[in-house]
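What follows is part of the complex, with its chains left where they were.
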């Protein structure tokens, strides 16, 4: 089948953090993802993982991410062992360590998708497990499959990963997706960034330093329309109310400053795209949805293809 | 395969409300359901939906309905993406619209089964989705697959849908199933109804008007034994305690007035059947269960066949 990896990707044992992937691996993975998008129901490829079990072990709920992984396994004919509330998993409640839970679950499953509330949990799980582990988000830590699907979306929509101008908009301080994307895009040549964020949620200095170190150009801007007219990718994010706690006045002051609406779309180039990790509130108006450059629902579907590709690669099929 | 639809049914895009189905479509669907009942484990037919994913997106729990849909997909080899608590679906909690949720989930699933607490939600979902949507109950609105399985049960048990006398018993005011069945049976010739209900839960005037308009005979009765001796179908329902709120004395006064027991069965014709949407409390005594005319557990199983048929028809397989 087209897309069988031949280089470093074929030795991949786990998917724990975005930094595991270099440019070559990403491109190889995306070729596999392209092939996954072509898998037809009833075809031999759609039974590729038949007889393999995937456990989705979620210690905090994330129905969207869980369904995306389960959809990926379903599309390839594998078995799905699902738990929405591993936090109440009776063994954990009885004091079992994460390592013991993992070593038990790998008795039933050939691959484990872990969502956990504490940073580093996925690494601990991978160290304990003989089966592959995929990190589906570990608290303030990593969420590498989101970074992969974002990068794949750029590749799939624009046909390249080099020579790109990318505008990141919204909550850049807390938004894990934009931070991960910025970091992952440092693998590619001639990428530059614009950061557009309210003052209280500006992009963190650590990412700026990482970009500086790698010689990646970036600038901060308050001019959404101006940036929109320049970029290949406009990545909008939600101001995350839950991060503001009691400071609801600050939240209200932030949201609505930078909205992607018809006027922004009019300013954008014809060949540019709008991305968003979803869910969105009103930071992209629904009038934008019908614009062919609105890529955010395609981006969600790309999560399916990237996760299918990861399952295939990690299970060595 | 026998049962492939050739007329209007083959263009069906969604299953949102009972009124979508006319007599011809119903009969075609039931021929498909008959074929579904013959699908054997391990046969090629049992892999008919392999590579398709069905998401059961339930905003209110209904384990019975959910398991019935998931059983239908399982019998045809498809993937099942299940969520029992979409109400706590983190994206909905963050303020995502139903439309956005649907457009995201259809990225992972080829068909969406929606259970929602508000009337009209299934229509909204179908309008937003490119994939087929099946309404698994939207609050006080519709629950069309229940009406379909009830009608299919009459067809399957009695071999006809015309020339029928049907007695509806119990909570006819709140019982969504009996109201839908009455409405769906107006598609067929020579059907007449008896309504037997305690005063506070009588059949609504809207249904009576609908029947009058279409020239369908109906009468109210207090004589359960007399009606039992006349009808082809005796459809018993549960007095729904949860509808009475604090008025528990009214509830107690209602329940137990009309019970289907051995005496009622003795009055019934040999070729008549007893139906019930389940769950039942004591409105049908357990001594009736072993009577071959007790069709209510077969009725539940028919839900499987009708839902298999719907999945096949909507996925155009």
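The chains carry the letters A and B, assigned in the order they are written, with residues numbered from 1 in each.
What we mean here is this: contacts are C-beta pairs under 8 Å (C-beta built on N, C-alpha and C of every residue); 3 or more make two chains touch, one makes a residue touch a chain.
The model shown is predicted, which means the values in this text are computed figures rather than measured ones.
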item: Oligomeric copy total, full assembly; chains in place: 2; value: 3
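FYI, only the chains that are shown with their structure count from here on.
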item: Approximate Å spacing (C-alpha centroids) for the pair chain A, chain B; value: 40
item: Chain B - residues contacting chain A, complex; value: 47, 49-53, 55, 78-86, 88-91, 94-96, 100-101, 103-105, 107-110, 317
item: Footprint of chain B on chain A - complex, ascending; value: 39-43, 46-47, 61-64, 66-68, 70-75, 77, 80, 82, 84, 238, 241-242, 278-281, 297, 300-301, 303-304
